[in-house]
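One structure follows; several queries about it will come next.
Excluded from the complex is one protein chain; the other protein chains are retained at their positions.
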């Protein structure tokens, strides 16, 4: 079996070029454009001085996310969810994942009774939109938290660690890091991994699209993901230190 | 740290009593009540001689699932989704998981242009409803396939392997097999694992509800899941051989 | 004209075998599986310590019902209402009927400002699901009320009488009691009758499906219904006295 | 017990003044304004040269109805159903009743593969809107059928009999014909009766709003309804003969 | 180019016969049937002693409108919006226009914290329904305000001027006042103009349906609209002075 050759001669264990642009738009408390190669996701963090019903009076805050894709972010146009009148199951699954991932690094008590709403909108899609969204949303959330600290609304950061995410997969038997769209379509196994700055797992979602995968393959993929996420965290910190 | 004590003095690595009742209702081509302890899910398989638009004319069939919960399957009554006018994100996530898991063991070409629709309805919930649903849906699907074979509509089984699922989790540091509701609520990490009869993974979905988990903890949990699923597969086969 | 012959040689004026199983599930304040032959309906009663807006501050309680059918309760699979995003007109009509029937035997003042929510879910359908639902819901409601009395939340029962329901119809000119599905499909007139323990009518809903019916035929049908309902009330009381 | 006194000194067994205005609007194939006292319902019949899916290719036609109420047809404004995004259970129940009632006097084979769509819109409500709607819809349907006959699209009328409807009820023990709003609100039993020109029943829907009713009371109410409906049928025929 | 000939030999600059019938229905605080030729719109004004959230506690009232069309108001039946489950874009556009137009002549402070809800329902359509609706809604609103003044709920009228509306258009190069349906379908430019009693503009909405229009054509159309609206205002005042 010959090894799968990636576009642009990218190595199997390499991320695509990642770019993180802070303050991409002017109104949001945090606004980050994150690019994983041709995938571009705008992540904004909005601070609202109220919480959903299940948190009212609890002294705790809330962190939640919504995800969307512009109709022509994709190769062929997809229906506008607002026009169809509902979000797809895929959209809901992704926005729930983003929300859980971010909450995993938030101490909601320290946030106080306010909400950080993360909106992740895909401007252009080429695979890995959910992992780019999580990685970018963390930077936007950090900016929003910094604003709260600067304004004296909170005195201590509620963020307990960084969080980032990457996809890995098996394509023709080769474990690949950071799948682009054509790889994602061809892969046998697709895994999205979310980790904290401490190197622990927040989410592992592995799916056999074609052939089921072995324990050994899973171990390989997890190793690759750990490597990619640690690189993403360096890029998050570089961006935040600018 | 003292070890977590389970209800009924169940061992950490033990399944709850599992019961699989075939032909539970009379109309469906496959109809299975599966019980994991107090969790009871009715899984029916309906054969329809048509396929969704994306499969028309392909010569291939389709396998899909829907999931629901009776309003008072739970401790406190939950809203009826039909009355609210939409399925929750959680419901959609689960039914997509069930559908993918079953398709993983189907050769859709051999099924021919027909659909097997799996309906998994929770009569009573006590944790693990999605894993019970997958495990029971496989038995219902097998009955439906047997009916197609007997009727001469297909000559070769489209089922390539068994599939079953179990939840595992870390509660107060103890890895537990087959979480019931109170354990699920208290756990730090919750993992749903779907495997084939060949011992390979179809889905691994691990989520840190509280503290993020380590690679070592993940390995422990996967081991426990492998053990539980192999036991479930014995029970599936016993039930099918009656 | 030869007389219509019923399945299982059932007499025209006979009920199908009726079974009432209390405590069918564990979470609800009342939980009853009622079977009219092959028709099986799970009726749960949930007590909620709040009332809908139109009763707030009135000192009165509320009794209401919802009805659903599992997709494969029927011969051919019917769409899941939660997935379609709305309840059919038929479903709404039935659940309004169940709610009115139960409220007819409740003194809402004596219930206090709380709601009894009745959920009637059809597990298997073979005609008469709405009448089975009313008959079973009464038993579930009685169990819920007994729980409130035992807990000292109310001191006097708000239930003023028993309530039960049966279908009757004209099939090929023969008046039949308790129609099963094939009879219901073939009948010219279909009537659902709801009565109290005092032998009075709560609802009479007669519909000519084919030929319009005469006053004399209506009288025959009402007589048959009275007979059937008095038998159902004996079964309700036997079940409740266990 | 003193007898209930009706507004305008109306006798217990009298209809309100009924007015039937044909050709009330210009576009519909049948267009009838029907007034039962202050209740005013516009009934239009639209002929469409297609049938719903379940009748396609059957050689048979279809007759169906929709019902609506202008927001300020009532004492206090009710929400516009189009703005709320769904029809209430009450609306659906009524439009299903109107449809069934009209189909009871149609030979769908003779109609040919076309649909008569009846729209019954309440301009002003004062009780009895559904019975006025059925009675007026029959006249509109007759006009539409006459148009089809005149145009040579059908050669034989598909209408097998007249159909009309009236409400009756028990108010303070007095059986009343044709309830207006204040009587309807105060009544213990409310019954809607639909009959054909042959004096047979199409629908009988009796509901105990307060106290359950006896067989004797029901007999009284049915007698009253028969009287009222025969008067309505005279008025229908007078209107159609103009 | 020959001049376009209007139905009934109407002059290009003439309105259709306009009739305004007050107190058309009995329940609403203002109820006006307005007819522009064959176009008939029922406009009711309902006074509600509460305001929407964005006005609560402001000391100001609110004026808003809803618009609907009976399914068979038109040549061919249009779907019932309540049954389809949503209002069309056209409906929403029109009701927003009516609301803005009426608010333009209301001093919301003087209205006090209450709402005037205008419902404009088209009984029969022949072009110009939105302009008839605005013109009729003003009369209904005036009646509702007069009722509030008479009841002593307000001491000063919140109405600052009359408001009325008309359509104008270019059909085959001829500027026409008050387009009926066949003209509207044929026109190149269609303009709806809303003006106050002071002769100022509230809304000008001109649309090129076919060929784009010049500044000179626009000037002609505006002049025609001014003439028509001043005539409508005379009719409004005559109706109100009865």
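A, B, C, D and E label the chains in the order they appear, each numbered from 1.
In this section, contacts are C-beta pairs under 8 Å (C-beta built on N, C-alpha and C of every residue); 3 or more make two chains touch, one makes a residue touch a chain.
Since this is a predicted model, take the numbers as computed values, not measurements.
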item	value
Omitted chain - touching chains that are shown	A, E
Omitted-chain contact residue, chosen from A:82, A:198 or A:234	A:82
Residues of chain A in contact with the chain not shown	25-28, 31, 38, 40, 42, 44, 46, 48, 66, 68, 70-77, 80-83, 85-87, 91, 117, 119, 121, 123-125
Contact footprint on chain E, counting only the chain that is left out	86, 89-90, 92-93, 95-96, 100, 104, 191, 195-196, 198, 200-208, 211-215, 218, 222, 226
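Just so we're on the same page, only the chains that are shown with their structure count from here on.
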item	value
Those chains which touch chain C and also touch chain A	B
Geometric centre distance via CA averages, chain E-chain C, whole Å	51
Sequence positions of chain C contacting 2 or more other chains	85-86
